[in-house]
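I have placed the structure first, in the form of structure tokens, so that the comments after it can refer back to it.
All protein chains of the complex are present and in place, except for one that has been dropped.
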Amino acid sequence: SLRSSVAPPPERPGERRTAEMKKLYGEDAAKIMAMEAAMQLTFERNCDRKQPKYWPVIPLKL
Amino acid sequence: SISSSAASESDSEQLQKEQHARSVLREGFLRCLLSMTNKKVQFQMYENVKVEATFGASDIDVLNFQVSDLHTPIGVQKEALIRCQDVISFTFDI
Partner (left out) sequence: MDCDWPLLGPLRWLHYVNKQVKVRTGKGDEHSGWLLSVDPVSASAVLLTFSETAASVRVVMGHAVKEVEVLREADEVTAERLRAALLPPSPPSLDP
């Protein structure tokens, strides 16, 4: 087939991050990734819904 | 050789210890952020700025906090993002 003769299989999305997380957290990587995914989802959903603006407008610490 | 395989074994043991420590610490911190949801949080920021807001969520890279009812020195901002780099510390009751 094309795949086996030409190139390694393309990296699937998230694969790299999974590998990095595995390196950092070992056998607990899946648990930490699940907790992080839930939190990030809440953050993004809240931002979509509420459209918060940065305060202060200019960073205090540059 | 025996000594190098013993060394790599203790290397991997060390790595596992570090991974376990990291995951215990990260889980503790994520639980702390979760426990803040909908709580009144006081932020102490640079330039001697102190504000209070209702905590919503943090992004996982700890760069931004999404908050509501932010009491700033010049009024209330209903929805806001606070840059974590602007924050020195924050506190809430449990």
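To keep things simple, chains are lettered A and B as they appear, and every chain counts its residues starting from 1.
Everything that follows uses one rule, which is that contacts are C-beta pairs under 8 Å (C-beta built on N, C-alpha and C of every residue); 3 or more make two chains touch, one makes a residue touch a chain.
Here the structure is a predicted model, which means the values were calculated and not measured.
Shown chains touched by the hidden chain across the complete assembly: B.
Considering the complete assembly, chain B touches the hidden chain via residues 17-18, 21-22, 24-26, 28-29, 31-32, 34-35, 44, 46, 60-62, 84-85, 87-94.
By definition in this document, only the chains that are shown with their structure count from here on.
Residues 15-16, 19-20, 22-23, 26-27, 30, 33-34, 45-47, 49, 51, 56-60, 64, 66-68, 70, 72, 77, 79-83, 85-86 of chain B are the ones that touch chain A when the two sit in their complex. Put simply, chain A touches chain B in their complex at residues 24-29, 31-32, 35-36, 39-40, 42-43, 46-47, 50-56, 59-61.
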